[in-house]
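Everything below concerns the one structure shown next.
One chain of protein is taken out of this complex; the other chains stay put.
Order of writing sets the labels: A, B and C. Residues in every chain begin at 1.
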Amino acid sequence: MPTLIVLLVLALFLAAIFTGGYNKQFFERVRSSRTWDWLTTVDHKKIGILYLMAGLFFFIIGGIEATLMRLQLFAPGNELFVGRTFNELLTMHGTTMIFLAAMPLIFAIMNAVVPLQIGARDVAFPFLNSLGFWLFFFGGLLLNLSWIFGGAPDAGWTSYTGLALNEYSPGPGVDFYVLGLQISGIGTLIGGLNFLVTIINMRAPGMTFLRLPLFTWTAFVTSGLILFAFPALTVALLMLMFDRLFGSNFFDYTMGGSTVIWEHLFWIFGHPEVYIVILPAFGIMSDVISTFSKKRLFGYNSMVFATVLIGFLGFMVWVHHMFTVGLGPITNSVFAVATMAIAVPTGIKVFNWLFTMWGGEIQFKTPMLWAVGFIPTFVLGGMTGVMLALPPADYQYQDSYFVVAHFHYVLVGGTVFGLFAGIYYWWPKMFGQMLSERLGKWHFWTFLIGFHLTFFPQHFLGLFGMPRRVFTYQTNVGLERINEISTIGVAGMVIGTIFFLINIVYTLRKGKKAEADAWGLGRTLEWSIPSPPPEYNFAQTPLVRGFDALWVEKEAGNKSMTPSEPLGSIHMPSPSYIPILMSIGFFIAGFGFIVRGIPAAAIGLVVVFAALFLRSFDYDHGYHVEPEDPEKGGKE
Amino acid sequence: MANQTNSSTEMPNHLETATFDGKNKVLGFWLFLGAETVLFACLFGTYLALRNQSLEGPTTQELFDLKLVALATALLLTSSLTSVLAMIKMNERNLKGMVTWLVITLVLGLAFLVLEIYEFLHYIHEGHTFMSSAFGSSFYALVGTHGAHVTFGIIWIITLIAQAIRRGITTETAPKLFVSSLYWHFIDVVWVFIFTLVYLLGKVG
Amino acid sequence: MERLRIWRIGLLISLVMILLAGCSGDPTLSVLDPKGSAAKIQLNLIYWSLGLMTVVFVIVITIFVYVLVRYRKRKGQDRMPEQVHGSTKLEIIWTVIPIAALIALAIPTVQYTFDLAEAPPAEETVIIDVTGYQFWWEFKYPQYGITTAQEVHIPVGKKILFRVHGKDVLHSFWVPSLGGKVDVVPGRVNTVILDAKEAGVYQGKCAELCGSGHALMDFKVFAKNQADFDKWKDQMKQPAPTVATTSSEANGEKIFQQNCIGCHAGVNPNIQGPNLNKFATRTTIAGVLPHNDENLKIWLRNPQSVKPGTLMPKIDYLNKDELNDLIKYLDSRK
């Protein structure tokens, strides 16, 4: 059946081309269309915008799922979404938010900003960049198709086995989780690798490692974490797929398997993952705070050191998610101490931010508002994190709403606030228009208030004995009022998000045009080129003469960067349809496996290999463009 | 910018890193190998944790045949050497020499694969299958993933030989050939751990 | 403007805080109202860490508010701040002080972690084997040969060693008033040592997502004085009355033998249901409904409507009389 569908679609597709559409003109028209341009682009700036749009889309989906859950929990005994449906909502909410909203939004900003900050014309592997995006996108699509095809996964975003095995989660739900995440995970891994090589190899002359802007540093460390953490997820998902599809016994204890192995593998990936999503937010904070305080970042070297240390320690603490598994007091103690240690580098960061503002001249533009809202919120989340790190106390908190409160303080109050700061900050650079300050402020205040109203009370829910992942709770044990408040708070976040969407639409219609140095306070290289930048970014690769490269020039009285090379024609990579083709192949293959349609899966894999083959013999050398001379009004 | 060759006109003596693309490729590939290391570590960890869960099936002691493994090891180790010799020929711009060594590498790799398939068939016959127990699952997952890497490596090297013959040793083919050779050595490194931690340890107990 | 709003939020948060801090939850369910020594130790650590965190937070917030107020850009101002690079002295301070704070946290943490894992002397402990099933709990007392479900009885003041077993998926055994949780891991036996300082009925929860009915996988702990506990123990050890006293009970027994025994007496090893031998002594049905005939009817007619995903099938094929007889029979199981 599924194979039939796939074949049918394919046949229709070919028929359409061969009967009606097949003539040279048609192809020409397709090729010169805007859509084709976006589908095949390998330009990091456009890929950044694609990531941004997809990430926001999934953020709204995840937010709607959260809203529905909160509605169910508004009162005890509600019957909106009970049992399995609720579990599907909570699984898809967590999975969507982490993998399909937070991660791509981070990649959006990394793509838009990192090459500009290091003075590069593109990333190291433009082709892989595009491939990474399309794999993520089709993986996410596959995951969300589960709602239509037989039910969403319902075993939690952690998908603990036992429950996630066929016997206890029949139906294709968890298969969608496994294959959707596998595909988008490969995309993420490719993206991380690409940024590592970009930052190592593509820096402009003079841009030494200790002159990198902090956002680039965090992008670097985050990419390193992706590189080493995602393989664990890959292996875990592979094993779960084998267990579910091919009858192996990794996790079935009656056949000698062990559910604890899943927990290990998941958290070996999962803990670094939470730092993957917070570190870029730290980087954004550092850039935004120093810009709007009109001051150099306080303690740059220790900031870099702290970033690297957090990344490194992130791999040695995963067992703090498993304190109640019964691994014994020695293991628990060791991992508890390792976990607490992370508070030290994080604290260094927090204090450095505070002292960056100290003595500065703080302007509360929207990005800075988010940054200012971030600090106390994130610190609160970090504090509860340290409280969770104490095993005896964690025996009480674990899997209660206290944990839910903790991770929303760091994920929303940290990552999401950071991302909003970054989006407002770099929007002018990405789109060439300023977002409305007034709507931005409305967005900030409604979201902030709604956020605290929703999640602060949840600490108490946990302490009063409410486990997480429940669709209802008892009456008369002091939980009703708090849940009510918590649900009401969501309204603030919904309204805030709507303000944001209005802001985007409004700006795209009649936004103010942005200058090259959009905020007038730019310190780093991206503010030295027009907004939005030309396709080759830098007409001439700049010569970097210190940390905060643009600021250095400003202080020396220069209006722009000193070029490091003569003006000349610039080589650009050609767009390619292979990434999207390959991703569609993976998508079909994944779908085939899920519906147990081996032929469909085979067709998908054939497409993948065909694309690989095409790529292998692809000797496209790209093309050259002549940059506009910045002296002759090319600039700005 | 991506394809600029070295500013000096004379050919550099390490072709694989003579261009930006080449440099990026080699670095990117090393990073990829770093990720693969973690991937295999997870498979090893799982295998070692589950290797005594053979239920009614044969145990490691009963199952493994060291003679076969020794032969496979010798084949793969030798292929690692021939692969590096091919790279030396490549940097001497000796297409014929390079292709010869690569073909030898391929033959050794294929022989290894044949041995492995034979071994698997034998085990399945003994009642040790992917589905018979957690030991079986983790064993085939680990050794099978390695085998899949070998298979992929063989196909990859074949396409690269074809390209090298068509286009010669250039700054474009050289990085590809070079990273495929890195890949091949890496497979060998993984095998060193497989024969140590799976087969030899399985005999020791 | 901004400053005003920040204060308003601060006010709001502290208001909520006061509101919530005023109560400490339900005495049978709250972590903040401990009734056992493990919970007490854990609460001490919670308070200690909370205290330390509050201090750190106050420091951060003080600097934060000061900076925001003092250094915000005023109208018409255009000052060029000094571009300081950093300060080694300050940086050392905020590295060392957190380390000190963490050491102060780590010492009791490690201490308590080992304390809580220490098994009490065997003679003085009551051993209870707990098994978590989708979505109910079984309790066995190997020392007394008692098996029960959903409700576990313990003597006040004695250390109880819960040995936690799993048969299907992960669950987690949690009695907030008495102490922290431990996971139910199939293929593994975990232990947790709890005690109750005062008599009472404490609520237990499953704290690990285990399927559709996870939210309703509740149980109760009855902490009793030694005398009461012994009485209960003796009653449980009595075999349930074997001879039916009335005809409807006899009829009920027949129905039970025909329809229910497969799951409810351990005959079928795959589909397990709770032991109903002493069902009439329980205060709840399936751990969630108050025990009365009305609710029992609801449960039997459609268990899924009470607990989504439960493995107990609908008993909707019995007529009214048969159902009443069955209920009579169940009521006689004490």
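General observations
Everything that follows uses one rule, which is that a residue touches a chain if its C-beta (ideal position, glycine included) is under 8 Å from a C-beta of that chain, and two chains touch if they have at least 3 such contacts.
Assume contacts and distances are computed from a predicted model.
A chain of this complex does not appear here, and its UniProt-recorded name among "phosphoenolpyruvate--glycerone phosphotransferase", "Dihydroorotate dehydrogenase", "Cytochrome c oxidase subunit 4" or "Sulfurtransferase complex subunit TusB" is "Cytochrome c oxidase subunit 4".
One chain is not depicted; across the entire complex it touches A, B.
Contact with the omitted chain, checked across A:70, A:121, A:408 or A:523, is made by A:121. Per the touch definition above, the residue from B:38, B:160 or B:177 contacting the chain not shown is B:38.
Contact residues of chain B toward the unshown chain are 1, 6-7, 12-14, 17-18, 20, 23, 26-27, 30-31, 33-35, 37-38, 40-42, 44-46, 48-49, 66, 70, 73-74, 77-78, 80-81, 83-85, 88, 91-92, 182, 185-186, 188-189, 192-193, 195-197, 200-201, 203-204. Annotation for chain A: contacts to the undisplayed chain at residues 119-121, 196, 200-205, 207, 224, 227-228, 232, 260-261, 264-265, 268, 315-316, 318-319, 327, 331, 541, 564.
Just so it is clear, only the chains that are shown with their structure count from here on.
Chain geometry summary: the mean Cα position of chain A and that of chain B are 33 Å apart. If you average the Cα atoms of chain B and of chain C, the two centres end up 51 Å apart. If each chain is reduced to the centroid of its CA atoms, chain A and chain C end up 35 Å from each other.
For chain A, the set of residues touching two or more other chains reads 258. Shown for chain C are the residues that touch two or more other chains, of which there are none.
Within the complex formed with chain A, the chain C residues making contact are 2, 5, 9, 12-13, 16-17, 20, 23-26, 28-32, 39, 41-43, 45-46, 49-50, 53, 56-57, 60-61, 63-64, 67-68, 71-73, 77, 79-87, 90-91, 94-95, 98-99, 102, 105-106, 109-110, 112-114, 116-117, 134, 166, 168-170, 172, 174, 176-177, 179-183, 185-188, 190-191, 203, 205-216, 308-309. Remark: chain A residues 121-122, 124-125, 189, 193-194, 196-197, 200-201, 227-232, 234-236, 238-239, 242-243, 246-250, 252, 255-258, 261, 264-265, 268, 570-571, 573, 613, 616-617, 619, 621-622 touch chain B in the complex.
Every residue of chain B that touches chain A in the complex is listed here, in rising order: 1-4, 20, 23-24, 27-28, 31-32, 34-36, 38-39, 42-43, 45-46, 49-50, 53-55, 130-131, 133-138, 140-141, 159, 163, 167, 172.
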